[in-house]
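Heads up, one of the protein chains got dropped from this complex, but the rest are sitting where they should.
After this line comes subunit A, so read on.
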Amino acid sequence: MKVLVAIKRVVDANVKIRVKPDNSGVDLANVKMAINPFCEIAVEEAIRLKEKGIASEVLVVSVGDDRCQEQLRTALALGADRAVQIKTDVAVESLGVAKLLNAIVTKEECGLVILGKQSIDSDNNQTGQMLAAIGNMPQGTFASEIEFEEGEVRVTREVDGGLQKVSLALPAVITTDLRLNEPRFASLPNIMKAKRKPLEVLSPEGLNVDVTPRLTTVSVVSPSERQAGVIVSSVAELVEKLKTEAGVL
């Protein structure tokens, strides 16, 4: 079974982002970038499936400009077999990404798609579900465990207030939650080897997919900054202030 993993290049989770002074967006100049943490979990899960002999090949895909090749190479160093960059210099919305991924799933006849549940930049939490809809596939979102049995995949999902198990026919789409696994680090020899692994560059036009945006970003602003409050001297004073001043106890 061929497994497709989609990854996104995003601002590193430890970077404090700044809104551009003209409020047109977030300033990404000279900022450290990384694979979106949830996508990293997706890559790890796919590699584990290959190690278990369930996946025959792990194909990693990213949509973006040439800089996303850096993240594709990282995924190859982690153990993916082959990479595809769908090259575009403009931001593509989740719906467009889902359509592009569906074109690859069809072309490559993938049996399983694993994606992060959301990216930590746009926080949309949409692409996996949209891909499942467009490809007429079932979806196991917010997965914390995946098991295979007789042509089906059983997914444990993190839902509000607990866990839900669903069984999905293949091909299926799975989106990862934090507890699914702990991603490995790439070793130096594997980083070197990854440079020679195949990386194919495709385009939305070549895949015959219209990615025209439907949404316009009117403005991006910083949320109102929280001001530091007061330092209290004792637990008694703290409780007193929470009761009388803040009114939360």
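To be clear about the criterion, a contact is a pair of C-beta atoms (placed from the backbone, for glycine too) under 8 Å apart; a residue touches a chain by one contact, two chains touch by 3 or more; residues count from 1.
Quick note on the criterion: contacts and distances are computed from a predicted model.
Student: Can you tell which of "Iron ABC transporter permease", "Electron transfer flavoprotein subunit alpha", "dihydrouracil dehydrogenase (NAD(+))" or "tRNA 2-thiouridine synthesizing protein A" UniProt lists for the chain that's not drawn?
Tutor: "Electron transfer flavoprotein subunit alpha"
Student: Quick one: which of A:120, A:186 or A:207 touches the chain that's been left out?
Tutor: Only one of A:120, A:186 or A:207 touches the chain omitted from view, namely A:120.
Student: List the residues of subunit A that touch the chain left out of this view.
Tutor: 11, 13-17, 19, 26, 37-38, 93-95, 98, 120-134, 136-142, 154, 157-169, 172, 178-179, 213-223, 226, 228-232, 234-236, 238-239, 241-242, 246, 248-249
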